[in-house]
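Now for chain A:
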Amino acid sequence: MSYEIALPVVLVAVAIAFIALMIEKDDLHRLLLTDLAEITGLAIIALVATDLAEALILPGLVVGISELMALSEVYLVKEGLTETPKRVMHLEVMDSAPAILGGVLVIYGIVLSGFSGGAVAGLGLLFWFFCKGHDEAFEIIETASGYSWALWIAAFFIFMLAPQYWLFAVMAAGGGILLKVMAKMALVGTMRGGRDV
Partner candidate 1 sequence: MTMKKQTAGAVTVAAAMVCVAASAGWRLGLIETWIAIVLNVVAFPFFLVALGLWWNAAEKEEGDTPFIGY
Partner candidate 2 sequence: MIEYLIFAVFVGLLLHGIHRKAIARIQGRPGPPIWQEILHVLKFSFKETWIPATASQTLFVAVVIIAIGVWSTALFVLLTGGSLLLLFAVYMLHKIVEHGLGLSSGSPYGKFGAIRSVMSAASEIPLFATIAAIYLITGSLMISDIQAWQAAHGPLLFTALPAAIALYIVVLAKMHYSPFAVIESKEIVSGNVTEHFGVWRAGLEAAFGLKTFVLLYAFIVLFLGPMPLLLAAVAMVLLLLSLSFICALSPMLSPFDTVTIQIGTAGLIVVYVLLMGVIV
Partner candidate 3 sequence: MFDLPIEGAELLAVEFGDIVNYFSVYTAVLFVFALLFTVLAIISRPEKPVDIVFGGDAYYAKKIPPEQLRFQRFMAIACGLATLGAMISGDLFNFTLFSSMIGITNIGIVAAVKNKHVLEAAYQYGIVAMVATVPLFGGAAIALATTGTLSIWELAGAGAVPLLAKMLLVVGVMGEGMAPFYIGKAEITRAPGAPYVLMIHVSSLLLFLRVVEIALTV
């Protein structure tokens, strides 16, 4: 029942996004608006509200992001924007935002643990690097990532060789994947091309 109500609502949202696209003439703004339209498309999938639908959203999201990235590259070349800015990701809100939010995200991620926890915590680190700058914490992050990966693998060996210590293995694997995903996401915050990389 609720599907029949929600679908027209989402379709109205789609219509709004499309009308916005038609009205907007500036190329960059239209690029941003396509993302808005894209999200409404995902909302139609989300309305199905089954496990399968949840599994379908991820590839949809990936496709959307990759198209956005490809188009941004084309836009950069098309407009001749070859100069790299002096400080990448320099948004005003980043200076004024309380960096404690990053810490909160990291702690919450650790509480969640596992893959999604890693993603949340990684986002926290990302936020921190973006707000407070960084001094090429590259090696440290890579090392942490490597050790955590080893921990994760070791946990699998425990599962196979000594299944009676499963709880320990679960904790090790969960912690490992948490650190691993967190480190990988944090790398996005430090890898910005330019002088040092």
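Selection rule, in plain terms: all candidates are chains of the complex that A comes from, given by their letters.
The working rule: contacts are C-beta pairs under 8 Å (C-beta built on N, C-alpha and C of every residue); 3 or more make two chains touch, one makes a residue touch a chain; residues count from 1.
Computed from a predicted structure; not experimentally measured.
K.L.:
Looking at this complex, which of 1, 2 or 3 sits next to chain A and touches it?
P.N.:
Result: candidate 3 touches chain A.
K.L.:
What residues of chain A sit close enough to touch candidate 3 in their complex?
P.N.:
Touch list, chain A to candidate 3: 3, 7, 14, 17-18, 21, 27, 30-31, 34, 37-38, 40-42, 44-45, 47-48, 52-53, 56, 59-60, 63-64, 66-68, 70-71, 73-75, 77-78.
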